[in-house]
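What you see is part of a larger complex, with each chain still in position.
Note that the chains take the letters A and B in the order they are written out, and that residue 1 is the start of every chain.
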Amino acid sequence: MGIAYMMKKHRRHNKAVHKSSLKEFLHQPGTPPGTIIIDENAEQPNIVLIDYNRANLVNKKLQQPEDCFQYLDTESVSWVDVQGLGNRDIIQRLGQVFDLHPLVLEDVVNMAERPKVEDYEDQLVIIARMVVPNINNHSFHSEQVSFVLGKYYLLTIQEEPEYDCFQSVRNRIEKGKGIIRRQSADYLAYSLLDAIIDGFFPVLELYGERLEELEEEVIFNPNQHTLQQIYQIRRELLQLRRAIWPQRDAINTLIRDGSELISEEVRIYLRDCYDHTVQVMDMVETYRELASGLMDVYLSAVGNKMNEIMKLLTVVSAIFIPLTFIAGIYGMNFNTEKSPFNMPELNWYWGYPFCLGLMALIAVVLLFIFWRRGWLSNSFHIK
Amino acid sequence: MGIAYMMKKHRRHNKAVHKSSLKEFLHQPGTPPGTIIIDENAEQPNIVLIDYNRANLVNKKLQQPEDCFQYLDTESVSWVDVQGLGNRDIIQRLGQVFDLHPLVLEDVVNMAERPKVEDYEDQLVIIARMVVPNINNHSFHSEQVSFVLGKYYLLTIQEEPEYDCFQSVRNRIEKGKGIIRRQSADYLAYSLLDAIIDGFFPVLELYGERLEELEEEVIFNPNQHTLQQIYQIRRELLQLRRAIWPQRDAINTLIRDGSELISEEVRIYLRDCYDHTVQVMDMVETYRELASGLMDVYLSAVGNKMNEIMKLLTVVSAIFIPLTFIAGIYGMNFNTEKSPFNMPELNWYWGYPFCLGLMALIAVVLLFIFWRRGWLSNSFHIK
């Protein structure tokens, strides 16, 4: 029952993951470039502004995109964080406020873009993907975040308001921790990217734990649940891999071919972020190899288990079939009176004990042979 | 029966797909370069002209290739769409009208070219491949489309008139939606390429659904149909892969080494198209990995199922073989009168109940052992 329940839970989770990957198809064939398609289930956008410099800090929720205008040209860093994509009108007005190319707006709204960097002279557009561990099902929530970096502002647009991994950056800004308040918008962009990459580690930790649990299970008790788990992990690691690989290329692009919008100092910080991206990739690939190795182990362990089952059947058969044959012999109805050769044992005084003794002897000899081969002990561990 | 029917349907579909891949061999060895070989089953060509600029629009079916001449040199964009390759004469006259190199004409007619771009100074030749989902068999129709892009015209040649994914572009031209009416022929070429790439998404959606269905089936009820499906999907994804990989290279070539025929603005749009091509490739590779993982799961699940079958056989044998042996013992014909040791149980008052009791005891003990190992419950789920 416990297993059946877990199966169901998993299947449900399975569906959930896939649904999110089916969202990839929202990109509607046949629309003109720059078309903004709003997912009907998407949430209404919150627009949160954090405007800061070394001395001052404004942190408030804006009612409409046009409220940004007064902050964009001041030298303080203006971080406009849009959370939710469910309102075409607001998205389009955002596009006008920040003067975005229609193709950028389309990318921002299409929640299945590959991470990338694009350079539009006075703006740098970064598409990233953040993951947040989902401890309930030992999986993760995945969400696209778009960055538009200008000289004095950073616009970030995420799919929905509930999950993100930017809280630590918000805290640092508010409490003036670290050097963030003394730096410009490019450092803010780096800090958020760094938070996104750092967010992959707790997710990977979950997979490390799941793999560790499966390692025991796969050798000592391989069953359908194990099999399903291994497949599920391989599948989710494939998703993680698709999220992290292009992100590495994007960060590398920022470091090497970056526009004037990124200072030399921030490039050094991005190098650190790049290191972590490579480390995440390394771990994803290692886990993928481990999961693939577990599948090989599973197949072998199933074969092993079969061997043990068959040994048990063979032991039972090899012992009782000959004995039953002997019993069959003395169950024949040859007429002992017609001939002294016709089963005289039946009339012997010690006939029955002799017969039982013979059977016992055969059984003992066979048991000894099987014991020597180790078939008896092994078979007791099969589940 | 239902299964047999589905099998048949699949096999038929299977054939159909392969036939299309056998068309690849139409390229006849031993012909001089530039030879035009007409597939005898190919359909008669329709020639559809759409000539437009910001103000005017002509949309008509032409009777013969030479009717194009009057449109080609005017500054309006002239899109000549040839649908069908079944007439050598018309194809050759098209070649003269558009002044095509004989090798280009051969490529256009050979329906198995690899997508590519070739630069002939005042013409850019693009060979592409479009796919259209075939919902009947959850597969796809695949067709070659050749583009010849000149300064004021675009010639497209597709295999047959029934399927294409250009309708949305035709609508946009007719209704003046988007910026297409204000742009030149290179933007039209981009729009059609974009429609082709976008057309891969619905096809991939079908495969996503098929894989999802198989994931359940492969673990809980693996059978020949599952196996056949997995192989079929791997095979069709291989075809999709062959269609999309060279297309990416071709679009990349257009963006980077493109001739003067492609403006800077259109290059930005092509970059968007390139993104989608990479996304399609990503999804094809992911699906291929999933399908390959499903094959591993299948093999393991078949082994699991075998274990369950063997457990059932072993339980039945291990319980009844010893019992039958006991029945055999008391079926022996030792003469009880010749000796008090000869099966005295047969004459006991409680002999038979004792014997049945012994059997019941053995059966219960064995059942308990098997129940403890979980062999009893598991075995009930095998199909």
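The rule is short, and it goes like this: contacts are C-beta pairs under 8 Å (C-beta built on N, C-alpha and C of every residue); 3 or more make two chains touch, one makes a residue touch a chain.
It should be emphasised that the depicted structure is a prediction, and the values quoted were computed from it without experimental measurement.
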item: With 2 chains placed, the number the full structure-file assembly comprises; value: 5
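The definition used in the following text is that only the chains that are shown with their structure count from here on.
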item: Inter-chain centre distance, subunit A versus subunit B - centres from mean C-alpha coordinates, in Å; value: 26
item: Residue numbers on subunit B that touch subunit A, as the complex places them; value: 165, 167-169, 172, 177-180, 191, 194-195, 198-199, 201-202, 204-205, 208, 212, 215-216, 219-220, 268-269, 271-272, 275-276, 278-279, 282-283, 286, 289-290, 293-294, 296-297, 299-301, 303-304, 306-307, 310-311, 313-314, 317-318, 321-322, 324-325, 328-329, 331-335, 338-339, 341-343, 373-374
item: Contacting residues of subunit A [partner subunit B, same complex]; value: 11, 14, 18, 21-22, 24-25, 27-34, 101, 103, 106-107, 112-114, 116, 118, 222-224, 227-228, 231, 234-235, 238, 242, 295, 298-299, 302-303, 305-306, 309-310, 312-313, 316-317, 320-321, 323-324, 327-328, 330-333, 336, 343, 345-353, 355-356, 382-383
